[in-house]
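Only one protein chain is missing; all other protein chains are in place.
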Amino acid sequence: MNSPAHDIQLDSQGKLRHFLSVETLNREILTQILDTAENFAGINDKAIKKVPLLRGKTVANLFFENSTRTRTTFELAAKRLSADVLNVSMSTSSTKKGETLLDTLRNLEAMQCDMFVVRHQDSGAAHFIAQHVAPHINVINAGDGRHAHPTQAMLDMFTIRHYKGDFSKLRVAVVGDIAHSRVARSQLHALRTLGTKEIRVAGPKTLIPSELDHLGVKVYTDFDSALDGVDVVIMLRLQTERMKGALLPSADEYYARYGLTTERLKLAAPDAIVMHPGPTNRGIEIEGLVADGPQSVILQQVTFGIAVRMAVMSLAISSTEISQAQGKFA
Amino acid sequence: MNSPAHDIQLDSQGKLRHFLSVETLNREILTQILDTAENFAGINDKAIKKVPLLRGKTVANLFFENSTRTRTTFELAAKRLSADVLNVSMSTSSTKKGETLLDTLRNLEAMQCDMFVVRHQDSGAAHFIAQHVAPHINVINAGDGRHAHPTQAMLDMFTIRHYKGDFSKLRVAVVGDIAHSRVARSQLHALRTLGTKEIRVAGPKTLIPSELDHLGVKVYTDFDSALDGVDVVIMLRLQTERMKGALLPSADEYYARYGLTTERLKLAAPDAIVMHPGPTNRGIEIEGLVADGPQSVILQQVTFGIAVRMAVMSLAISSTEISQAQGKFA
Partner (left out) sequence: MNSPAHDIQLDSQGKLRHFLSVETLNREILTQILDTAENFAGINDKAIKKVPLLRGKTVANLFFENSTRTRTTFELAAKRLSADVLNVSMSTSSTKKGETLLDTLRNLEAMQCDMFVVRHQDSGAAHFIAQHVAPHINVINAGDGRHAHPTQAMLDMFTIRHYKGDFSKLRVAVVGDIAHSRVARSQLHALRTLGTKEIRVAGPKTLIPSELDHLGVKVYTDFDSALDGVDVVIMLRLQTERMKGALLPSADEYYARYGLTTERLKLAAPDAIVMHPGPTNRGIEIEGLVADGPQSVILQQVTFGIAVRMAVMSLAISSTEISQAQGKFA
């Protein structure tokens, strides 16, 4: 939507300042994130999994929507960068006392927090916050409504590159509830930007949005055809709440048509990898044997997720430090 | 009330051991707190906002009453002093299991905590705790009932001194619900002790306590007269719960009579500063344009609050360390 020059995510030098959405970021930036994460992934083998890059910095986790798993990964990433972490549960904070969101943000800024990690149920919340924060604050989107979940998308890209290499040679299928998934939207953008040879989506018609064409994506309602020869299968988590409405058949019927079984996986390339953002619904979108099987890299995604979050945090902080240092001599 | 010699807040050398109330502290101690905070305020400009003064110390936040904002400022202050922080929500702790408060305190002492930061709904709770703790523990009052909120008062004094200098030349007005505000009580004492030239309070008769005379305070029910020529306007937060009783007219009427508007602010000195402990009720006690305007220092108060809390914590800890070191040679 925005031209890169006006992308709120980038500073005047074109460096990553906020990380809100992969949509407007170019291949160079995405590759820089992946390369930086590669360094942090190496830390995991060491006895002391800590680097001092964010020492003396304060990272505030602003979770307007509860997500223990996501909060935990960001908290670990920040602590391994030696930051101080402040968990602010926004539902119990003074927003209740009639304070507006912006007042709360101004206060956290005044307390000299350096970074806000934002999780919100509304699309665009992280962008809104990034538009209004003080110049010394970096904002990281940890999932906003249906809109974006960009660190999840980047850890998926990291996992794909780690196991399968060059994107320009890969066929990737994203399967399930594309319409309501913040993860899917971010993934499709990242896959396209990184030059993926072929991107397929598969799912029930009711769960596939119509405006996918401009992303260069092939749409399948038949799962078997979508799987044919792919190198990467990304299964999405089915929000079982959807089942209550008219959008979806029963869980059994869904599994029969779109569940990734051992049998079905044989349609993909023999060395295809299976991914899932977790937590998995076994017997609904994926067979337990596949989730735990030799082609599954689901747990490796979690491990790489820490490294990718460390990468995004340290890139954003370093852009701010450079611009502040320059400001002093301006 | 107490003579300084018997003040539980001071050790035998007259150094600050607990910080419970500004009432009985003399100008020398209050000035020492402000001077020490000045050093910590400088940290904010540095990339690494951390000093090792409380390294290896454990600060326990004992919050009997929920206050995310206050807890956060103390947590940040402690972490920037390199302390380990333990958040103990006292409502969910084992006090429920029939354990008495003193039992809980004894246990935290036995776990070798070094400092208790206490927030309680009852007046005098922090004093009670300070009277009963072991010699190695420092107690900081983070607000007790209607009684005191001394770190808030000191950050207000820091802000006034920072922007307006010498107290002996200043006219200061404190406006709103004086009767029910723990902040106001502490402020009035601190302003008097620091030698403020003229202290005024303004508000509806029902919200102004009768026993203010001994504090050398001028009482106004007419806001305009109170504002005339003042250098500092401290607005209090109106607890909207008060509106339900007979104490107060409607919010609109309150705003008409005691709301700080752009128009009204012109009655004060041209370079007067506007303060508020936050969170603000815009349109009730203050106009949004004033809260965000050029004379407002509301957010700077928050920033200085971290430095003041760091000062109080480090002064209290160092008095204990000195007395313990002396004890070893006694």
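Per-chain residue numbering starts at 1, and chain names A and B are given in the order in which the chains are listed.
One rule holds in what follows: a contact is a pair of C-beta atoms (placed from the backbone, for glycine too) under 8 Å apart; a residue touches a chain by one contact, two chains touch by 3 or more.
It should be emphasised that the depicted structure is a prediction, and the values quoted were computed from it without experimental measurement.
Set against the missing chain, the residues B:106, B:132 or B:257 yield one that touches it, B:106. Touch with the chain that is not drawn comes from one residue among A:76, A:101 or A:267, which is A:76. Looking at A:27, A:50, A:169 or A:197, the residue that reaches the missing chain in the full complex is A:50. Subunit A residues in contact with the hidden partner, per the touch definition given at the top, are 44, 46-50, 66-69, 72-73, 75-76, 79-80, 240, 278-281, 299-303, 305-306.
With the whole complex as reference, residues 55-58, 84, 86, 88-89, 92-94, 97-99, 103-104, 106-112, 321 of subunit B touch the missing chain.
Definition applied: only the chains that are shown with their structure count from here on.
Computed from the mean C-alpha positions, the centre of subunit A lies at a distance of 42 Å from the centre of subunit B.
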